[in-house]
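Only one protein chain is missing; all other protein chains are in place.
Chain lettering (A and B) follows the sequence in which the chains are written, and residue indices restart at 1 in each chain.
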Amino acid sequence: MSVQEEVDGTPLPPGWSAPAHQPGAFELPTTTFRERAERTMARPFARTAIAGATDHAAELTWLKFEGVDHDGLRDQAKQIRAHAIANLPDYLEQWIDNAEANGTIVHFAADEVEARRIIAEICVDEQIASVVKSKSMASEEVSLNSALEGAGVDVFETDLGEFVVQAMGDRPGHVIAPILHRTKDEVHALFSEMAGRELPNEAEALTAFARAGLRHAFLTADGGISGGNFLIAETGEVMLVTNEGNGRLTTAAPRVHIALVGIEKVIPRRRDLPVLLPLLTGHGTGQQITTYVTITGGPRRGAEPDGPERTHVVLLDAGRSALLGGEFEEALHCIRCGACQNVCPVYRQVGGHAYGWVYGGPIGAVLTPLFRGQEEGGEVAQATTLCGACDDICPVRIPLHDLLLGLRRQRAEQAQTPRREQLAFAAWGAVWSRPRLYRASTVVGGAALRVLARGDAVSTRLPGLRRWTDGRDLLLRRGRG
Amino acid sequence: MTDRASFLAAIRATPRGEDPGLPDRIQAPDAPTELRAGESPVERLVAETELVSAEPHRVARASVGEYVAELLRASGSTEVALTEDLAAQLVPIRTACEAVGVHADDYRVVATDRARASRLHATVTGCAAAVAATGSIVTTAAGAGRAGALIAPLHICVVEETQIVDGLHALFDGEALAGAGSLLALQSGPSRSADIEKVLILGVHGPGVVHLVIVGD
Partner (left out) sequence: MDTGEVIADHVGVPTVVLFPTCLGDVVARQTVADAAQVLARLGFAVRHPRGATCCGQPAFNSGHDVPARAVARATLHALDDGSVDPILVPSGSCTSMVRLHWRELFHKTDDAEAALRIARRVRELSSFLAEQSSAIAALQPRLTARVAYHDSCHMLRELRIREEPRAVLATIEGVELVELAGGERCCGFGGTFSVRYPEVSVAMADAKLQELEPAGIDLLVSADPGCLMQLGGRLSREGSPVRAVHLATVLAEAIA
């Protein structure tokens, strides 16, 4: 499985081949948030890096919108997204008509299984032996890489961070910055092993190593696979933002371009971009605009000097339409900027993997139960303090706090919460709804705590208190201080 | 396999949420990607170009060819491609390049040979527009091709002052994008990544060096 040799006369970097991806099932059903969180928290570098990077990104975002009407922009963006989602079938139909008129071949994937099958079949039909991929969270959702490998297609993730993720058999740790949780040393060890020699341990040299190999991949791949940030209904176009340029090359160099895009990404017009684009990039990376914004409408036309022979777009539903018109519809307004992750005090400690599926942070805590169901994904909606920082930064004003509360309510109503928890709250309700019993419980409870206390502090690791007192004293404020 | 009709029917069968309508464009609020009142578009373009780590040059029309050829020569570029959106500047640039020993071919010819395209040292393109408030060059598939602006390590873009638009609203409201073809693209400075421990690296998959040659009279 080697990249086609020597396309441009310079030797390939030794050791270069399509990294073997270890697909592995998502961890969601088999582990708890607490267990997954602990794994990241056990790695001091990851914690510091995640905290540092998210703080920095959030600060850049606030700076970027200083002195302009940030809230006015957010209002407009929210309105555009709400309008698009409220009229989703119409805009989708308009987009499909225009895309087909541009020569795009449009496919319809009702779920992840179908998405995988469609793309695998396109690869067979188009005789695609290798693909370059530009970062796409939708493709993570459907575990596309493992499907492609299953179909015998070599896959190269071309975003530098995603490439590392793929080569390590890892999963991306952040929507925008996939290897936020990895050190330079780890990348150095990985690349040196691939190269079969010790590479300089410098970001520049490591990037150059990846670039050289990926350049070959770009020039030899038969197919390019990307996601899409927006689908523009009035023109039938797909918009992509990247900083490295890999998104553009994915749509430019290979013979066939395939985009996998969630149906909720549709927006009415190009003219909506002046509102949405600065919010997306300003909240994603704190940039005025990303280095590359690419808007493609179908394959190469007539006299154009380059571009793919064929363009396929696979529209992905996979749980999205089920949210339309319901309590959680606003989750579909998300433009995947990652800002809510950057301000989330929980994400800051645990990183993206703790959420067990594709998306982390507040939006992950919302989308995971919605897309995977309460039984499998409901727990992560509990893993927030409802501090509301995400509501304040979301560029399309998604009420994440309310959605999280709604999901917790749904989980309790579906009796998906542990039996212990249900019983505990029922008992609590029975006692504390009666003032006399309440009084008695506070007197008895208070007395019990006073017995356990040394001074004002209870630090006994009693069974019922353990989860509190393992890390903290329980202070009884009897005196001042 | 789900077909168009059943796919859309399933979506149409869902209840409809509240529709607030589209916002009024007239009331577009300020954004970082628009000009502030009284700002000069050219000056803002120059400033933003620097902020995104590209190099702005203001050059008189008559000397564009020589200026570009000198940039290429000074960077040691010998294999260069020129795109068709250079329009009236195409011939002067090619002539000036030959004069200093820089081999300049049509991008259209080079693009058919991938091996050759990937050996290019530089590309020189025109543009469909430049966005002052973001420091962006706007290229189209019809003009610079899809990859014309980012296939080589060095990109020089020739911008006519008359092509400068204020901000994103002006770009998407205006006529600059008519006839773009199958792709339109904004690029703002060199390709970059900060994936490895947040260290900023220029020139990942696209060019590491970008020059804007702004042409006025």
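Worth pointing out:
In this text, a residue touches a chain if its C-beta (ideal position, glycine included) is under 8 Å from a C-beta of that chain, and two chains touch if they have at least 3 such contacts.
Keep in mind that what you see is a predicted model, and the values were worked out from it rather than measured.
Displayed chains that the missing chain touches over the full complex: A (touch as defined at the top).
Only one residue in the set A:P29, A:P200 or A:G445 touches the chain that does not appear here, and it is A:G445.
Residue A:L476 is the one among A:I105, A:A129 or A:L476 that touches the chain not shown.
Note on the undisplayed chain: of the listed residues A:T31, A:S146, A:T183 or A:Q410, the one touching it is A:Q410.
Interface residues of chain A facing the missing partner chain: 33-34, 37-38, 41, 47, 51, 345-346, 348-350, 382-389, 391-392, 405, 407-413, 417, 421-422, 425-426, 428-430, 432-435, 438, 442, 445-446, 449, 457, 459, 467-468, 470-481.
Heads up, the rule we're going with is that only the chains that are shown with their structure count from here on.
If you average the CA atoms of chain A and of chain B, the two centres end up 29 Å from each other.
Of all residues in chain A, only 7-9, 49, 52-53, 56, 64-65, 68-69, 72-73, 75-76, 79-80, 82-83, 85-89, 92-93, 96, 102-103, 106, 108-110, 114, 117-118, 158-161, 164, 177-179, 183-184, 187, 203-204, 206-207, 211, 214-215, 218-219, 243-246, 248-249, 251-253, 263, 268, 270-275, 277-278, 282, 288-301, 303-307, 315, 317, 321-322, 324-326, 329 touch chain B in the complex they form. For chain B in complex with chain A, the touching residues are 1-4, 6-8, 10-12, 14-23, 25, 28-34, 48, 51-52, 83-84, 107-108, 111, 114-119, 133-136, 141-142, 145-148, 150, 167-169, 171-173, 177, 181-199, 201, 203-206.
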